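Every protein chain of the complex appears in place save one, which is left out.
Going by the order they are written in, the chains are A, B, C and D; count residues from 1 in each one.
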Amino acid sequence: MGYFLQNIVNALQWGSFYALVAIGYSMVYGVLMLFNFAHGDVFMVGAYIGFFTASGLMALAAMGSIAIPGWLILILTLIIAMFLNSFVGMAVERIGYRPLRDAPRASAAITGLMIGIILETGNLALLGAQRRAFPPLIPPTVYKVGGVYITNQKIVIIVVALALTLALHQFVQHTKWGMAMRAMAYDFLVVPLMGIPINTIAALTFALGSALAAAAGVLYGVAYPVLGPYMGIIIGWKAFVAAILGGRGSILGAASAGFLLGFIEIFVTMIFPSTMRDFIAYTIILLILTFLPNGFFGEPYSAKLRL
Amino acid sequence: MPLLQVEHMTHFFGGLRAVHDYNLSIEQGQIRGLIGPNGAGKSTIFNLITGVYRPSEGKVTFRGESIVGLPSHEIAALGMGRTFQNLRLWRHMSVLDHVKMSQYSQIDYGLIGAFFGTKRRNQQEKENTEKALQLLDLVGIRHLADSMVTNLPYGVQRRVEMARALAINPKLLLLDEPTAGMNPDELMDLMQVIRQVHNTFGLSIFLIEHRMKFVMELCERIQTLVFGEVIAEGTPKEIQNNPKVIEAYLGKEVET
Amino acid sequence: MEATSSVPTKRNAFNAWLSKQWMPYRQVSLLGWLLGSLVAVLLETFIGTSLAWALGMSDVPALFGFVVMLKQPELLPSIILYLLLIYFIPIAIVVRLTKSIANKIAGLLFRYPLWITALFHIVLLYAVIDVWAVMNDYRVLLAKLMMIAIITTLSLNVVNGYMGEFSCSHPGFLAVGAYTASIIMVLFFVNDKVMGPALLPPALGPFFFPIVLILGGVVAAFSALIVAIPSFHTRGDYLAIISLAFMFIIKSLIENLQVFGGARGFMGQPNLASLPVVFVWTIIAIWTINNFVRSTLGKAMNAVRDDETAADAMTVNTRNTKMTAFLFAAFWAGIAGGLFAHVMRYVNPGSFGIKKLAEVLAMVYFGGLNSVVGSIVGAIGFNFLSEMLRPLEILKWVIIPVLLILVMIFRPTGLIAFKDFDPEELLRPKNQTEEEV
Amino acid sequence: SGGGAKVIKVGINAPLTGSIPKVGEGTKYSAQMWLADINKAGGLQVGNKKYKVELVIEDNESKADSAVKANTKMITQDNVLVIIGPQSSKQAVPAGEVANNYKTPMISPWSTNPKTTLNRPWVFRGCFLDPFQGPVIANFVTNQFGFTKAAVLYDIASDYPKGLAEYFKKAWEKLHGAGSVVAYESFTHGDTDFSAQLTAINKSGAQFLFTPQYYSEVALIVKQAHQLGWNKPIVGSDSWGSAELIKLCGSDCYGDYFSTHYAAAGAKGATKAFIDRYNAKYGYVPDDVAALTWDSLNIAKTAIQNCGKLTGKIATDRKCVRDAMANIKNFDGITGKMTFNESGDPSKCAVIVKISDKGEFKFFKQVCPTK
Partner (left out) sequence: MLLSVENLQVSYGKIKALHGINFHIDEGEIVCIIGANGAGKSTTLRAISRMVPASPGSKMTYAGKDLLEYSADKVVSQLGISHVPEGRRLFGNLTVMENLILSAFARKDKKAIDRDIERVFGIFPRLEERKRQKAGTLSGGEQQMLAVGRAFVSARKLMLLDEPSMGLAPLLMLSVFDALKAINQEGTTILLVEQNARMALKFSQRGYVIETGNIVMEGKSEDLLNNPDVKKAYLGA
């Protein structure tokens, strides 16, 4: 039982990251109907920005007379990283996506992929090959609750992930900016006819998505404090899986699919030999999509086309 | 035996009853019309007959065969051609390829032919091209055979749809608002074309229209659909003077 | 917006001059070009090495000097001189001298069935490639890998370009083909520690190799059912995920198959994928794929892509079409995988992951959607670029993406997209065609 | 070719980009330091002639096919005399085939997979093999702690950890009987969350954890293990041996053990000199890859010199270098003494290192192969 519960906690934490990255993914995907294959790397950049911010703040705290507590540094780091990374996102949009707005979606996917590679190699070329250790902002305290080990970090991560998900869902579903984003996904050519500046909306979307990626990156740094230029690839692709599994453009869908993916991976490892993890986990996903051809909350492919 | 027989067809979209207890029987060579207010369920009926949707209830028989549940392409291959209310052309294909494509079911050179370019394939592709060109001639756009459809004016695109539907050797042609986006002059042209194909191929035609002049001149019998139910059926004269139809659909003053 | 029109500027004058210079070459048939190239590569074989030394290079520049240029920029004038002397000038001379005779021969050949002309050209093309490559084995290896890349790219273009799906499963198909062919070959024709003694005399290997490759293709095609069947119900992004899952599954499966080496990989493939073998397979791939996409059955893929409902309503059997597309593409990917395994003589699951995916996707979209020529150009261009920029190390992976982004921005569907490839057009004599034929 | 061999070209096949760029960097730095030494001496003395030495450094992007291309290019195009690299077995195994086919001597400094050199007279390596290291660790743990139940956590998709995990398992079960490896858990390359596997390991009742991972993963594994309540020893292999480990892992790794090629802390003599020079030049303590690359380069150098004279005919010279290399006896490297056996593998001693509570890699014990 403790074993099982422990794995639920594990899955919640792991799923939080998939969820956070996936909703950022889903933002762009839901609005512009584009695969933003650079998102995983934007996440990486977010983590690095977080790393430098946190290190800087800690250095300040260390030498200054004012004592800044760790949790305050974390909050500041989150805010600053989210803010700065949103500019990275906007730059990605400006360079890689705006010129391709009426190109086939797949072409934009390729530019995304390429921007991702540039971010990775750029990082490698500028910062060198060594990994970075994310500073321990909240030193882990391990609590043992009925045979289950929980850390304060885990709690923070899960709570922040859930809160951001809900906030974003509200934004996209119930504000006119959110509506404009969804409208743009459907037919961006007529969006200006409603008096909506599309470039602003697109930039805003990328900014939001990237801010979320930065949040995910910082929290990721807290939980898995080893940063490297290629850290975003795998999580990016898996978040891509989650974002679409959840249904196109659905924030809640993406988040729940992110958590689901976390649960699948953890529990497959728990039940089956761990060598078979990917094999079984992806077979499950394949089966889900075979029987739920439109993901969880998604509209069918042809919703856009009417007879 | 009628060419197409629909009996007691009903269809729901979720909780919305789009079509209710619909009956229809079309004889070989007839031209029939379907009118009704927007959202009455006309296009839905087309989609039900052609297998895009499967009716919640009811029977559909075409050339003596029950076609409920058959995939669209098989129904089409039996000889049911259609056009769409909102144009549905293939963006990246040339006009000629559109018409050739509709002869898909008549191709029998198989994958071997497709992969290795056998004699039979070359022969058949050539024949198909010729037939396609003839059809394009018929609707008057042969000179555009090699253009891509996207850049063509609306009226021409409608003709492509028509030629495409004719290429499947239809016994019955379903036309969903064929005149939408045409000016009265072009409308006359189209009427000409429809008469001509009707006479040349001896087809039956079933059409949805809001342009009364067009319907009234072409059709032998007309059904009026309101909220998914047929409220009147008869000759153009009868329909034009039917008070129920005037109240629900035509209004007093009828413009073409 | 309209191009700013015709005030004669210097640039325009230059362009005019250029097109005037180019005029005579317009009438050169493919045959002429091939003859010219053959002369050039022969010239290189005989005097290339000495010329290179004379110009201060240590050896014949393997890739037309691009690699050398980046490493030793001071050699730039030598390289240019070398290229002029070996390639440009001889080709230009031969092409102009043989213009009319080449056109006559081409015209003559054109009276026979197309395949005879085609075969003639293909043999000549092979001669050019062979003579060029034999100079050094690095060229041979590159040529082989490029041709395999052509097959891979073309087959992916069938699904992603012609049918408009965003399929991510291609590395999986490659892996299936590679492993199937490798295992069978090693099992039957190689005395090997892992798989035991050969079950058949190894001397038979070369004869069975094509059959084994086809088998690999067939197995890959079978595995493609896993992606093809869901594609009946779902399309677009959801299918992208299914295909991605497929790729992960295959990779994980191979990692778990200890008999075949798991993550350590599988080696010992016989050395059978020689240049002519790979060349022949590439030609067959181009030929069948081009045949297919130009037939009505193949164009049905375009109809499915552009509007599936309309396709269905126009008698197109959409399921068959999707099935054919996936299976056919997977088949060729399988062949490419088998060839790849026998060129490298080593495979491991790590070669068939996300990196490979990014690479093939890049080649397809770089070359151009829905176009056979595009895929060929994409595969060659990408491989060439990636080899040429190797000396730049890390920067290479900044420059290549930047170039690709630029291509995407200025030609969103790729360099050569939505073009039919008509061999007849290509092979036809180029002078006043009407009279000749 | 090469107009009478005025220069000696040495090929370096390294993963400068791709998933382990740090390995590539160490290789490159080491090679550059080596070249600087030779240049300072005015060239490489072979017989009575001094040759200029050139490095041809090719990036293999950490990909197998790229490594093959790079080797083919260096051999057939650049006419290198000898190749150092590739480092990972994933690239070294196929690239070794190329070198062997073209009869060009190649030394992989770091590849521990037996296949790299197996039946390849032209291919050598600079390090011990997995089948040796596995039992070394098993014996060490048994003797040191008297444990009988082991847990293993490894990356299934990477050649090296997987191989070593298997050899360790075999050795452990030979010592303690079948089933004595009570948890044998894996993950996939690029994973960062190991909570499920570690939870299972926790539950298995293992007395220690063996994880033959790269240092960056080790930091995560160790930290997560502690957060899940694990407080037993964790033991690693040579891939732990990077100065980065402590930077990433911090105090979580203090007190753990791993086997490796050399111990940086407390090193003496030539080893210390190398470490100090490297540290001064590049600002960090060199990893084992750098040290092994250094040794491999010097083996190549010795072999070239032992050859006596270069004819300028590349094939002849390569053969000569290969034979000289195979005949090297008791080469005194900074990672230990080396003599190649007939398959081109050195018999070398392994070192067990303990991570001190200051985070230094302290020499703990040496284990040599039994003759």
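A few notes on this one:
By our rule, a residue touches a chain if its C-beta (ideal position, glycine included) is under 8 Å from a C-beta of that chain, and two chains touch if they have at least 3 such contacts.
Quantities reported herein were computed from a predicted structural model and do not represent experimental measurements.
Touch with the chain that is not drawn comes from one residue among A:Ala62, A:Leu126 or A:Leu193, which is A:Leu193. The missing chain, though absent from the display, is touched by one residue of B:Gln85, B:Gln106 or B:Asn122; that residue is B:Gln85. Residues touching the missing chain, restricted to chain A, are 176, 179-180, 182-183, 185-187, 189-198, 249, 299, 303-304, 306 (touch as defined at the top). Touching the omitted chain from chain B are residues 13, 35-41, 43, 85-86, 151-156, 177, 180-188, 210, 212, 248-251, 253-256.
Going forward, only the chains that are shown with their structure count from here on.
Annotation: 48 Å between the Cα-based centres of chain A and chain B. Measuring from the averaged C-alpha position of chain A to that of chain D gives a distance of 36 Å. Residue numbers of chain C whose C-beta contacts span two or more other chains: 251-252, 255-256, 307, 309, 394, 397. Residues of chain B in contact with at least two other chains: 52, 84, 88. The touching residues of chain C, when paired with chain A in their complex, are 160, 166, 226, 229-230, 233-238, 240-242, 244-246, 248-249, 251-253, 255-256, 307-309, 354, 358, 361-362, 365-366, 369, 394-395, 397-398, 400-402, 404-405, 408-409, 412-414. Note for the complex: chain C touches chain B at residues 288, 291-292, 295-300, 302-303, 305-307, 309-319, 324, 328, 370, 418.
Interface residues of chain B, counted against chain C in their complex, comprise 50-52, 71-73, 76-77, 81-82, 84, 88-93, 97, 100-105, 107, 109, 111, 113-117, 121, 125, 128, 164-165, 167-168.
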